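For reference, the structure I am asking about is given below.
Complex shown without one protein chain; remaining protein chains in place.
On to chain A.
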């Protein structure tokens, strides 16, 4: 299984760079992961989404879809795409250190 190193700590990730063990994630790692996804600085608005992703994962065992993020995170879908241009659900999940959202069938 591949690994990545953030904040001087080596963590297991999947082949797309998503954490496989969310318990290993710490807040200082987020800025570095964000830069890999082309986001230079994490603002307060980014952090609302990142914390929401982790809270949802705790409860539901998977990250939310963009539509549910837009309805319930307090950040609307258009702003979500401005904050995470490459796709909010996936990018925010990666930065928040949770596995790739399962999505639906």
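Note that contacts are C-beta pairs under 8 Å (C-beta built on N, C-alpha and C of every residue); 3 or more make two chains touch, one makes a residue touch a chain; residues count from 1.
In this section, contacts and distances are computed from a predicted model.
Student: Going by UniProt, what is the name of the one chain that was not included in the view, given "Cytochrome c oxidase subunit 1", "Gas vesicle protein", "Phosphate transport system permease protein PstA" or "NAD(P)/FAD-dependent oxidoreductase"?
Tutor: The missing chain's protein name, per its UniProt entry, is "NAD(P)/FAD-dependent oxidoreductase".
Student: Quick one: which of A:13, A:53 or A:66 touches the chain that's been left out?
Tutor: Of the candidates A:13, A:53 or A:66, A:66 is in touch with the missing chain.
Student: Mind pulling the chain A residues that touch the left-out chain?
Tutor: 65-68, 71-72, 77-78, 80-81, 85-87, 102-105
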